[in-house]
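With one protein chain removed, the remaining protein chains of the complex are shown where they sit.
All chains are identified by letter, namely A and B, in their written order; residue positions are counted from 1 within each chain.
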Amino acid sequence: MKFRIFLLLLFFLSPPAQAGSELLTLIKMLHANGTVSDEQYQRLLDEIKSGAAQQEQLAQKVAEKEADTIKLKLNKGGLQAKTSDGQFSAKIGGRVQADAAWYNEDSSEMGNGSKIRRARLYISGNMFYDWGYKLQYDFTSTGKAGIKDAYLSYNGLEHISLTGGHFKDPFLLQEQTSSKHTTFMERAMPSAFAADRHLGFMVSSAHKHWTAAVGLFGNKITAKNDGKDHGWGAGGRLTLAPINEKTKLIHVGIAANYRNKGDSESVRFKQQAETNISGVNTVDTGTITGVNQLLKLGAELAAVHGPFSFQSEYLWTQVERESLEDLEFDGWYVQAGYFITGESRKYKKGKFSGIKPKNAFGNNGGYGAWQIAARYSTLDLTDKDINGGEAQAFAVGINWFPVSTLRFSGNYVKVLDVDGGAHDGEEPGLIQIRGQWAF
Amino acid sequence: MKFRIFLLLLFFLSPPAQAGSELLTLIKMLHANGTVSDEQYQRLLDEIKSGAAQQEQLAQKVAEKEADTIKLKLNKGGLQAKTSDGQFSAKIGGRVQADAAWYNEDSSEMGNGSKIRRARLYISGNMFYDWGYKLQYDFTSTGKAGIKDAYLSYNGLEHISLTGGHFKDPFLLQEQTSSKHTTFMERAMPSAFAADRHLGFMVSSAHKHWTAAVGLFGNKITAKNDGKDHGWGAGGRLTLAPINEKTKLIHVGIAANYRNKGDSESVRFKQQAETNISGVNTVDTGTITGVNQLLKLGAELAAVHGPFSFQSEYLWTQVERESLEDLEFDGWYVQAGYFITGESRKYKKGKFSGIKPKNAFGNNGGYGAWQIAARYSTLDLTDKDINGGEAQAFAVGINWFPVSTLRFSGNYVKVLDVDGGAHDGEEPGLIQIRGQWAF
Partner (left out) sequence: MKFRIFLLLLFFLSPPAQAGSELLTLIKMLHANGTVSDEQYQRLLDEIKSGAAQQEQLAQKVAEKEADTIKLKLNKGGLQAKTSDGQFSAKIGGRVQADAAWYNEDSSEMGNGSKIRRARLYISGNMFYDWGYKLQYDFTSTGKAGIKDAYLSYNGLEHISLTGGHFKDPFLLQEQTSSKHTTFMERAMPSAFAADRHLGFMVSSAHKHWTAAVGLFGNKITAKNDGKDHGWGAGGRLTLAPINEKTKLIHVGIAANYRNKGDSESVRFKQQAETNISGVNTVDTGTITGVNQLLKLGAELAAVHGPFSFQSEYLWTQVERESLEDLEFDGWYVQAGYFITGESRKYKKGKFSGIKPKNAFGNNGGYGAWQIAARYSTLDLTDKDINGGEAQAFAVGINWFPVSTLRFSGNYVKVLDVDGGAHDGEEPGLIQIRGQWAF
């Protein structure tokens, strides 16, 4: 679609080479020879000049009309279209993750199997320069539960972005980072405290060395229209990146998330063993009733140094109940990854994004990108009268990115100990694999 | 993608300016000077002529091949592609409506909250000139219920269009008008009598001053395959627009809709207070059993005069029952809107469509389009043994269209009185807001 440039090149280079130089040279020679008189010479020069002016005008017109042109891209896999002036764009993208898992069960049956973990399509883009939109659906879910992002944003203010609709609360680094780009197949155990998506409104600001976001949130998209008040929430996240270079990063973040439960006064925290096929929750508070409000706090630390990456978070949750004592649960994890093939984990606007292999698989004997990783995580869901259990898990993983849009992962997870809850004393292990295409 | 024109311009303008005029002038001069002999002159003229003929041939070829070209458009937000000859087209579009509502409850709890009201994507277009198609899905629904339009149409006959598949029965102006373009966030109370979509076949004709449509309809798309006969229906609508200019309209319409209930002999009419988040039905007949057939009649009146618009409908429904007496319910509404910023409500083929702000927000200090509106509506669902209740509602609204693809609405609705039914004597009020992107 870069026609404008070539047409203009064609245009401005060709005329001198055609109507221009040789003819002009000949005319000058004939004038010098006296074959062409002074008066004739002047007429010929005028004619050449006016021809060139005409062509310039035409070139201008071509350039103007060209600004209307749509530019198409497929180079990251999804279909992208954009007007040359940036006023409009639309992108169709998606992801499919196909998983299989084998469990080394320990007293409780877990169930080997396979599943489509996520199958999403989205359309996103911008309209009239400043307005962004996105609608993303996950076809592995049913009905409204499948609606992931469904929002509108306004980016016409300097440094400030306004977002309204259905999107993620600004909380938890490993949740902010897309499931396409997490180092392990499943997020670490403390994701039991994830704030998820709500209908809401958010003000955010993203800079090279810091980001800030605060939002006010209403219902979950799956809330029933049952005449009940499903409460409201508020949340904020602040991240600093004192070092943020191409292959070097230090990231720290803090976030808080508050939720008033309204008339729907129950809450439940649960977590599988960093796997999603079994369906067995290793730790699980069960339904906690009579809940007034929730407060969640999180602290984030992450770093990148060349092929090495590090990420850790601590999460704390307080449950305030109507008549019983407050509950407190917490968890944390620490993980490290290393790209054998030398790539660096990419970071943008307070979260991690995807990588591009240095040598794509298949091109001149390239092997794609290879990453190894290890993680330790812990989650404590036991407090007062609630015996949800406490668990630690250790995981190692390997990721192969043959090209930027593909990823194959293998994870081994070992639950080190479950203390309390329905699975007290169990120590299951598991191996799981994933194939992912995403763009 | 308007390259053809520019290439041809380039082509037809450039040669004279290049090979043409100056060289020809020189040759003529040299001929006049006697430097070039008569015979040489003729040879040169012939050569110039044959060169021009070659170029014309080439231009023709370029033009022919160009007719194959796909034209892309993003200027209304959605991605549109069209072959230059109009033989094929495809468009991907959608809408998201995010709502929040606060209720001033009156004895019955209604439940403040927020929701994604609609989240739709569609693909539509035409094939081989005459065949149109559309598939639209609403992701806030589950399974088949989410399929909105799914039809094929044939437009190869003069003035007559044939449509087969799943689409709206031709009934009710406020239903024919897309939810993207209704003046208020929710349709007026008599939408309880909406005929909805069915699988069917329709013959229609649309002209500047009138439209007519008649159709034969089968099952609802959600009908279960339970070995039962789910009945059939028929319907027609006739609209006249004696005045139909850009900013002036008078529209009258009548419509009838018949439904034989087959083996599924129940029906229910219900209506929320022109809101959709609460889930509480202010009036509700409950399930009426032993129903043989339904007949619905509607009368429409609408007008536009510059920024002012008016719309009113009366709906009447008769329920014929197996052994009990026939029931009759009815309702009507009247509404008016005014564009403070001077736009006019757009009308096309017997229904209202979207507007384009005169001064888009953000361009040279534009404010977008602003509209204010008021509506009074009433619905009576009480007759004989059925005590569904009667209600009146008054609503005022404000709409802001910063650009053509966006709309933000605020509505205040006051139920003036509920007479009978489960909410007898209640007079709830509510405020609701919506953000919408649609293309």
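We adopt the following convention: a contact is a pair of C-beta atoms (placed from the backbone, for glycine too) under 8 Å apart; a residue touches a chain by one contact, two chains touch by 3 or more.
Since we're looking at a predicted model, the values are computed, not measured.
J.: Could you tell me which of A:S37, A:S50, A:T142 or A:S266 touches the chain that is not displayed?
T.: A:T142
J.: Considering the complete complex, identify which of B:T83, B:S161 or B:Q318 is in touch with the unshown chain.
T.: Here the residue in touch with the unshown chain is B:T83.
J.: Residue-wise, where is chain B in contact with the chain that is not depicted?
T.: 3, 7, 11, 15, 18-19, 23, 26-27, 30, 35-36, 40, 43-44, 47-48, 51-52, 54-55, 58, 61-62, 65-66, 68-70, 72, 81-83, 87-90, 92, 123, 125, 127-131, 133, 135, 137, 142-144, 146-147, 150-152, 156, 164-166, 199-200, 218-219, 221, 223-230, 263
J.: Which residues does chain A use to touch the chain missing from this display?
T.: 1-3, 5-6, 9-10, 13-14, 17-19, 21-23, 25-26, 29-30, 33, 35, 72-75, 77-79, 92, 94, 96, 98, 100, 108-116, 119, 121, 139-143, 146, 276-280, 360, 362, 402-403, 405-406, 435, 437, 439
The rule is simple: only the chains that are shown with their structure count from here on.
J.: Expressed in ° and rounded to a multiple of 5, what is the rotation angle of the C-alpha superposition of chain A on chain B?
T.: 120
J.: Just curious, how far off is chain B from chain A if you go by their C-alpha centres, in Å?
T.: Averaging C-alpha atoms per chain gives centres 34 Å apart.
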